[in-house]
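Yeah, one chain of the complex is gone here, protein chain that is, but the others are all in their spots.
Now for chain A:
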Amino acid sequence: MTVDVNKTDGPADPTPPAGPEAIKAIPVRHPWRYVSAVIALALLGAVVYAFAQGEINWGAIPDYFFDDRIIDGVLKTLLLTVLSMVIGIAGGVLLAVMRLSKNPVTSSIAWFYIWFFRGTPVLVQLFVWFNLGLVFEYINLGPIYKDYWSSFMTPLLTALLGLGLNEAAYMAEICRAGLLSVDEGQTEASHALGMSHTKTLRRIVIPQAMRVIVPPTGNEVINMLKTTSLVSAVQFFDLFKEAQDIGQNAGSTVEMYFLAAAWYLIMTSVLSVGQYYIERYYARGSSRTLPDTPFQKIKANMLSLTNRPAAGGGA
């Protein structure tokens, strides 16, 4: 409820009375913030020193950082992450809807799928896809396509199936939680307006479920980006595989691991920022003010560290 400060009752006063004097108090001191900052910096310095002393040829990292093979690996890693997540999200939504459906057949199928793919390691699944040629010698799609399994199942396809289908099982649980989080009154209101099940799901339930689905999905994307490093095992030349190969040929194995780690860090950092903006988008209408952007947050943190109140009075 708002209080009208400038209420003028009684005889009209030509000049409104001046408000109370602004508070000028000495802010609370936070000495431990400085102490902990100093300790953290000291520890960091010690670690950096230790690594700098070690027998690591740091010069090799900048030499190879933008090497064609590394860049190619980075792009392949990104491609694999995106495609696997697309398969995972599409499959996950489908499985979640199946799991929640009234039809006992579809919900059991979904349950079984999730049980199987969540219950086995993704590396094992990758090898199984890779070696499925032992079970199916040919792949035969009638007149459209016919080939040996081994030449059909390229490393890319193996990687996509292995990572994507496994991801779908995890995404299914995330989506299910999201769908269940939407108030039943929403479905009811939508049905009462004459909207079909599908329209209700697509227009009303899923957009609201996104608020619950997006944050863990962001984690899944970041996780996926790192998990793609497993596909070197099925001969897919992603960032990790390229770095490993260069390292072995140039005799700088550890250096190339550091290089790969740096690239992974860069990519996950960029993804985190993207996630933030997507979350902000789906938060619309759910709260009265949108959350701060990362830059606003950083600014606010800096200001609070220097003990000044954050700009905009956000407290």
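We take it that a contact is a pair of C-beta atoms (placed from the backbone, for glycine too) under 8 Å apart; a residue touches a chain by one contact, two chains touch by 3 or more; residues count from 1.
Note that in this section contacts and distances are computed from a predicted model.
Remark: of the listed names "Ion-translocating oxidoreductase complex subunit D", "Amino acid ABC transporter ATP-binding protein", "Fe-S cluster assembly protein SufD" or "Osmotically inducible protein C", the one matching the undisplayed chain in UniProt is "Amino acid ABC transporter ATP-binding protein". The missing chain, though absent from the display, is touched by one residue of A:Asn166, A:Gln208 or A:Thr227; that residue is A:Gln208. Although one chain is not drawn, its touching partners on chain A can still be listed: residues 183, 185-186, 188-197, 199, 203-204, 207-208, 282, 284-288.
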